[in-house]
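Then we have subunit A:
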Amino acid sequence: MSGYLAMGGYALYVWGSYALTALVLGLLFFGARQGLKRRERELDSLRALAPHRRQRAGSKKGEST
Partner candidate 1 sequence: MTDTTTARSANLHRLANPGRFLRFADRIYPWCFGTMLLALTAGLVGALALSPADYQQGQSVRIMYVHVPAAWMALFVYLNLALASASLLIWRHPLAGVAAQASAPIGAAFTFLALATGSLWGKPMWGTWWVWDARLTSVLILFFLYLGYMALSNAFENEERGRRAGAVLALVGVVNLPIIKFSVDWWNTLHQPASVSRIGTPAIHSSMLWPLLVMALAFTLFYVVVLILRMRSELLAARLRALGRLAVEGR
Partner candidate 2 sequence: MSPWFALVARDLQLAWRQRGDLFLAVSFFLLVAALFPFALGPEPNLLLRIGPGVVWVAALLALLLSLERLFALEQEDGSLDLLLLSPLPAEALVLAKATAHWLTTGLPLVLAAPLVGLLYTLPPGGYLVLLASLLLGTPALSLFGATGAALCLGARRGGVLLPLLVLPLAVPVLIFGTAAVDATLAGLPARPHLLLLGALLLIALPVAAVAGGAGLRQAAE
């Protein structure tokens, strides 16, 4: 197992590449989801202030995960 993790001496480069990819793609995904959730909450709070407009803006339905 430790022989596998050592990647024939290239551990830093191989695991570094995969870790960096995971980090960047993770930030991109969770950042996008966070932004969407925040705006959904903002819109909901605005709708709560003006309930009569609820029917007109009706297409907001889906969940994000």
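Picked so that all candidates are chains of the complex that A comes from, given by their letters.
Quick note on the criterion: a residue touches a chain if its C-beta (ideal position, glycine included) is under 8 Å from a C-beta of that chain, and two chains touch if they have at least 3 such contacts; residues count from 1.
Everything numeric here is computed off the predicted structure, so don't read it as measured data.
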Candidate from this complex that touches subunit A, chosen among 1 or 2: 1
Sites on subunit A touched by candidate 1 in the complex: 7-10, 13-14, 16-18, 20-21, 24-25, 28-29, 32-33, 35-36, 39-40, 42-43, 46, 50, 53, 57, 59-62, 64-65
